[in-house]
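Removed: one protein chain of the complex. Kept in place: all other protein chains.
The block that comes next holds subunit A.
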Amino acid sequence: MTTGTVDLTELQRDAFTELVNIGVSKAAASLRKMIGVQVLLSVPAVEIVSQAQAARMIGEREASELVVVQQDFTGAFGGRALLIFPQENGRELVRAVAGEDLSAEEVLELEDEALTETGNVILNGCLATMANLLQRTLSMSLPEVIRGDGPRIFQSASDEGNDALVLFLYINFAVRERDIRGYIAMLMDLPALESLKVLIDGFVERAIGETES
């Protein structure tokens, strides 16, 4: 499934997971400020899989239609960060962020805006923390809301077909006392991964003063 050039060493994978963990944890703390209740996170999973497998991994977990907030990032390394929920959860999130008193119409009206803003806080917060730790600047596109099932969403992430390998990272999150759960996912293509490896080595070196050869 993986080829020699894209393999991360155990320490690189570990370092990247830790990097994402710090980023997402900080982002969850920001979201907690927005909605006032605790946000629970799983341990991140990092895998190198094909675009199609990534789609299946989300698709198998979620039978329902999904709503996704996505942001592309470019710079020293590039890729796409996604905040994914079952469609119904998206509305609940809008209520959590924008208030309980909203009517169904108002929720509908506000939904995209609230999703965009929430996605922005989480995804930007996560990516900015990672960029700081890697001592590089990343540019983030504006968040975009899309709806569909797993395969459709991930199809749009790649124009070159489904066989391209990507670094696929995902974390489950849930909001306490609310029926809200979803995933944060990150997709990176292989050239991006190559540049990322160099940055991770630098990060490891700064963190522990040596790299594993």
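To be clear about the criterion, contacts are C-beta pairs under 8 Å (C-beta built on N, C-alpha and C of every residue); 3 or more make two chains touch, one makes a residue touch a chain; residues count from 1.
We take it that contacts and distances are computed from a predicted model.
Matching "AAA+ ATPase domain-containing protein", "Sugar ABC transporter permease", "Monovalent cation/H(+) antiporter subunit G" or "Response regulator" against the UniProt entry of the left-out chain gives the name "Response regulator". By the touch definition given at the top, subunit A reaches the unshown chain through residues 10-11, 14-15, 17-18, 21-23, 25-26, 28-29, 32, 38-39, 41, 43, 129, 133, 176, 204, 207-209.
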